[in-house]
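Note that one protein chain of the assembly has been removed; the remaining protein chains are unaltered in position.
Letters A, B, C, D and E name the chains as they come in the text, with residue numbers starting at 1 for each one.
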């Protein structure tokens, strides 16, 4: 059963985002578990609101269920983990969300995590999620880049703003580890780490990193049954 | 604008449940705000899982948006508040969820609330919600009736089991106020209160009770703008 | 029994404050429940310290008990809720406090609330109250205007300072809903909302709004007994 | 200034209770600080409700202020700490409450404390206080003896019930340190410790124990000013 | 650099325990990262007290530092994570503790975790650790087998007691995922899962499972520097 892939589903319809996620996972491809990235064609171009997150659940569950026979595990690659618990309840395979895994990973790399979000309205949504996870006391802060689509297309401008926001999280809020609050920012991770002197977590890498070992344990468990 | 009704949407397809909700709201019909109960035809007969709760959001938002021109406010009448934040973000009118309102009401009637759930698998879902609300420390416990559909159809049996579970919440867990963790149990409220000596909250009544005043304030605010 | 009024007691002796409270409640007078505002003649001109809050409890309970035969419910209209639990324990009618209700209302309108207080020494008192309510994790911050009586008498100056403090709560502390931490500031609510783009809660409005529905439910319950 | 006594005020009117408190403090009389116990004549015979606790604040503050010129510090000897913050705000001397000090002491003697209360209705009041202290997560449980005055007059019966309740706190709730939730139970402490194998804290001893050193530090601070 | 092993250090001196740990990790050996288990010869035969946990830190750090040149990462294999933060601060490689990883893994498999401990005195130590992790609100309970060394040597008896304790954690405390609170109980995991119907986490498996992906990411990060 070990040849079944981990399927990472990008719930927005942007294949460019999916390609970015896939590239970020390259370092994890040597671990003996095939990693396959899928785009949810029915998703919106981007997921910025609670409604968008909620509405992708139906097609996301459909896609995941249709792939479940060939999948060794799933990662839902949207910072907001839409459909995570619904899918986890339905499947025997490991199902992980990038937000949950980013937080769990952060908790083993620093004492208080800061989140770099794209837009301010996402922050209350994140806070509800951290509350549901019971880890609010370890969140130093969540601050938004507040950049539009055009600005996000300029890497130098985006990095400069990420450094600015990361510096506030570190110096004003007391964060000692940072989480990129979006599926598509992995390319900035190394630069941010170097500039801020803090570990920076890409949530897709965190989730796949946690999924691979769990799939190996899962295969064993099934074999003994 | 005050003649616009408060629309209470039952997101499951059972008109019997909707009728029960409507009957439970009778005491609140004298407050000068029309109360209208709608059934979500596209919903499942009952909502018992996270997936069911997530999947009603799409048709629920559609129904609510189609009614928004004539509504003074909305109540989502499923203990789980599916779509609550998505709808609240989209509309100017007050949007309330029965779970959130039941908890807020309980916090003003006792120090630690207990929840009477129908089935055990709902409890982790409730706990995630209470965590997102930041009120975990005030939840004394959440215990399930664990009765099947057939058993729930027998009122005497159901009441007996509710008294049993409520007694555990009161005596083992330290609850001093109880919440009925389901939209359709209002008929048992008075008996439970009398037998247990604790206030018992029906979540639909709690939500409508909070919505009415908010609608009155909202009208004013709009008028001054 | 439905013709019994909701009695709102202002525990300070300022009839001007009582009149301001009464005016703030006008939008709620159409809900079919008579609203009557009383001034506690034995109270101090204003309640600024823990000692003042504690010492009004004795005359406040006397006044409330003397009115209890004619009251359908009570609201204690001081941000600090003096005597709330004592009165609630003693009476069968609904008894609500404006601080508790402002917080419960805020929890349904945003994820983290900010409080605008008059004077800095009130803040530890508020924090004790939020701790007792178990909602500390959802308080983004509490900041004081630090204006004297003379300055508070100048509306333009007061509003300017409220906007300044509200902006800090929103931008530095991450509040997405604001609470006016005093019984007499309702007149600034609409302007603040417009200027800050956040919902702003007047605690007296919040409490009366919650009381009205509860009184309706209460009457019913009593009738079935 | 070191000859000014620590004044311990029993806010109920029972001189028998005051004598019991005084006897419990004998081991602390050798520390060079005079300890004087006063009875609040205007208090009720016992303090069992929130209203009783609130209503003693007025005469308690009067008594304390009248004694403040001759006092080196104060302890308020009612498990509920009525008037604690009001008096602390008003005086330069150390002012401690037996509930607060019992909890702080417990936190240095075990990981989760259990409280033995006299009557069940006190428990929500205690929980509000622990919430205000921010220590709810370290409270294993609070259980009541539920004994009437007559039963409390029989030491053997009372001890047997205390052992029963303490055993539940230890074995069902996971407490590893116990607090006597009342000013007058010190006489049972040694027996309970021996029978349960856990440290047991008498709140009056805890408060006076913390006050003595603080008074010594306070004298120094004043002398340098 | 990918051929550097993950070194798992058992900080007690029992090679039998080390062998058990190693066997539990077999399912994870196919992931392309060599896994090497070391015994701390200077450790005690078992670690049951806070003092024992503290005192292994010195030789544990010595051993780890001496191996650091050849290690790709470390896991500290004692439920208590002695020396975790000290070693993490000192090394560039990933350093994980089995307690921390068991908890983080549990938080992605259920809403409230229960811990099966060997002996009761370990529980306060665990609670301090969960508090430091900020996850107390998600711990349903921690209960001890209270079996002596002789009894633990009898598998059938041990399993029976684990089922008994696990049942209490599930039914009385509300746990929906269990953690084995000791490095050497992996052999019981499958049976417990089957009997209790809940996921059961072996902490060594959880830590190695999380370490493997992190090492892969770490290599990449270093290569870009």
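By our rule, contacts are C-beta pairs under 8 Å (C-beta built on N, C-alpha and C of every residue); 3 or more make two chains touch, one makes a residue touch a chain.
None of the values given here were measured: they were computed from a predicted structure.
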Contact partner of the left-out chain, one of A:65, A:119, A:137 or A:163: A:137
Touch criterion as defined above, residue of A:85, A:112, A:128 or A:161 at the omitted chain: A:112
Looking at C:127, C:152 or C:190, which residue reaches the missing chain? C:127
Who touches the missing chain here, E:133, E:178 or E:208? E:133
Touching the unshown chain, chain D contributes residues 2, 26-28, 30-33, 96, 100-101, 104-105, 107-108, 133-135, 137-138, 190, 193-194, 205, 208-214, 216-217, 219-221, 224-225
Write the list of chain E residues that the hidden chain touches. 49-51, 53-55, 57-58, 61, 83, 85-87, 89-90, 121, 125, 128-129, 131-134, 136
For chain A, which positions touch the chain that isn't shown here? 110-112, 137, 174, 176
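The working rule: only the chains that are shown with their structure count from here on.
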Rounded Å distance between chain C and chain E, as computed from the means of their C-alpha atoms: 51
Go ahead and note the Å separation of the Cα centroids belonging to chain A and chain B. 32
How many angstrom lie between the CA centroids of chain B and chain D, rounded to a whole number? 42
Which chain D residues touch at least two other chains? 128, 131, 136-137
Considering only which chains touch which, how would you classify the arrangement: line, ring, star, complete or other? other
